[in-house]
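One protein chain is absent from this view; the other protein chains keep their places.
In order of appearance the chains are A and B, and numbering begins at 1 in each one.
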Amino acid sequence: MQTLNAMHSKKPDKIPMKNINETVYVTSGADAAAAASNTLRADVKSLSFWYGENRALSSVSMPVWDRKITALIGPSGCGKSTLLRSFNRMHDLYPGNRYDGEIRLYPEDRNLIEMDPGLVRLRVGMVFQKPNPFPKSIFENVAAGLRVRGIHRRAVLDERVEKSLKDAALWNEVKDRMHDSAYSLSGGQQQRLCIARALAPQPDLLLLDEPTSALDPIATAKIEDLLTGLRQSVTVIIVTHNMQQAARISDLTGYMHMGELIEYGDTGELFTNPREKRTSDYITGRFG
Amino acid sequence: MASSPGKQPAQPELESIVRGNRRSDLVMAGIGMIVLLVAMALLAAVFIDLAVKGWPRLINPDFYINFPSRHPEQAGILSAAVGTTLVMLVTALVAIPLGVAAGVYLEEYAARSWITDVIEINVSNLAGVPSIIYGLLALGLFVHAFGLGETILTAGLVLALLILPVIIVATREAIRSIPLELREAAYGLGADKWQTVRLYVLPAARPGILTGAIVGLARAIGEAAPVITIGALTFIAFLPPPPVQAQPPFINFEWLSSPFTVMPIQLFNWVSRPQAEFHINAAATGVVLMVMTLGMNGLAIYIRYRLRRDAR
Partner (left out) sequence: MTNAASVVIEVQHNRSFGGASEKFLRRRAMQAAIARCILFAAAAASVLVTVGIVYVLVTESASFFSHVSIRDFLTDTQWTPVFENARFGVMTLVSATLTVAGIALAFAVPAGMALAIYLSEYARPGIRETVKPFLELLEGVPTVVYGFFAVLFVTPLLQIFLPELSGFNLLAPGLVMGIMILPYTASVSEDAMRAVPMGLREAGYALGYSRFRVAAQVVIPAALSGITAAFILGMSRAVGETMVVAVAAGQNPNFGFDPMEGAATITAYIVQMAMGDLPHGSIAYQSVFGAGIVLFVITLIFNVLGFYMRRRFREVY
């Protein structure tokens, strides 16, 4: 409750960081055991972020578990996309942005905020809000990430492209038209193509930024299915506007509000028994 | 699949890719910079070449007050400078009202119809017609069919038509940038469309239109091809009658039908002579022309920069 009061104080900046940013971490007994047996893929440690003068993230801390789907939810402008885009240093493309804090990348335990952004992006894949295939063939879109890693052998490309398209549940729809333009696909297919493109280089971490917000319900269901199918093999962080989606597909959920991670933990726990009033207000629809 | 350690690309491999990326980026940025520097160096070379070659004439006051002459060291640009001024007067008086009116019509009045489409395609096509084709238009139509002859009026008209698209486009862009709130405020007062345009939109768009007019006139000053085509003389050792006079009616239109020459033609004439002494005159004329056109373009860019800064 002390934390809550601090949050509602009019000048939160004056309050020492420790107090305002006390994220509540929830875990059920069973999941705590599972988590203990699991390994860390990444670990966010008091990360803050500024767009010029505007602070978009305040001291967020969050472990990312290997081969789990982690969902980030929260109202518009809460910083969930900002946090997501920090994982592959997308912010570095635009001037005037600044990070403070760490995102440790495992197994080698390096702070990715201090790594070369190009190197980070070779290891962390991303799928965007709007499908953004390149103006090339379907095959070349999926192969793009392999080619940039110097893989040009046809046999390897064919195999990896096919596997990624199967993982993205798109193979059956496109296997006879691999050399058609990617723009000939429907919006939902384009987004699955983008997922295949991100999967092909076997990223350590896959970021999804509201991947279904531009799609119709049927296409959304297909993407949710494929994500569920990936949960045992890939580490995924997904930002979503849609709480049901988070509840359906994720293992862990973080609720963000005004640049802070309010509550983070096991998805079932968080949705059925939130510890924070703001979280329960949001998930019951009283706010946001 | 991502986490199966066997398949994961080895770290050093990725780092060598990143190094390769950095190298290609550096090379590309370097090439871009070099092209940019070469372009700047070329502009400097054009100007310095002219200034150095033309220097002896540029510092001689006679150059500015003498007529052209068979003796290069006595030749001057007086008649060309006066000719350019008078031709530009005609051009501005024709092109600016016509271009602004057409721009206002297209932006404020034109309904979506095939007539509007024809006019719009026409304007963008006119912008791409080579200037010498305008010269042929003037030669066939103004000089011979209308009987206007090889006069200041003909030259002014043809250059006005040439820069018309520039002014139309600038007017449209300026009007488009006027916020909707301003119009709504005017209509809210009970103004009708014409009042809104005349009293609120056009005054607000004035700096943008001015920019377009300056750029257009700068282009007209430097144009030689259409004026040569109508058959402008190159050797003019007299001045046209002045447009204003002391006796009533104070304004005199005889100058419009006077033969003339302009500075780009004078330059062309001198650079085409075999004697190197005339090239000095050509270079000096080039400096004067460049100072005028670059000065006008610079002024237009500055006005636009101020506009953008104020808009923020």
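General remarks:
Here is the rule we go by: contacts are C-beta pairs under 8 Å (C-beta built on N, C-alpha and C of every residue); 3 or more make two chains touch, one makes a residue touch a chain.
Since this is a predicted model, take the numbers as computed values, not measurements.
Residue-wise, the contact with the chain that is not shown comes from A:95, picked out of A:95, A:217 or A:285.
Of A:56, A:126 or A:252, it is A:126 that touches the chain left out of the display. Only one of the listed residues, B:137, B:155 or B:178, touches the absent chain: B:137. Set against the missing chain, the residues A:24, A:40, A:148 or A:221 yield one that touches it, A:148. Residue positions on chain B in contact with the hidden chain: 17-18, 20-22, 24-25, 27-29, 31-36, 38-40, 42-43, 45-46, 49-50, 53, 97-99, 101-102, 104-106, 109-110, 118-119, 121-126, 128-137, 139-141, 144, 161, 164-165, 168, 190, 192-195, 197-198, 215, 218-219, 221-225, 228-231, 234, 264, 267-268, 271-272, 279, 282-283, 286, 289-290, 293-294, 296-298, 301, 305, in rising order. Within the entire complex, the positions of chain A that touch the omitted partner chain are 88, 90, 93, 95, 118-119, 121-126, 128-130, 132-136, 144-145, 148-149, 194, 197-198, 201, 207.
Everything that follows uses one rule, which is that only the chains that are shown with their structure count from here on.
Residues of chain A touching chain B in their complex: 41, 66-67, 108, 116, 118-119, 122-123, 148-150, 163, 167, 199, 201-206, 233-235.
Contact residues of chain B toward chain A in the complex are 1-4, 7-9, 11, 13-15, 17-18, 21-22.
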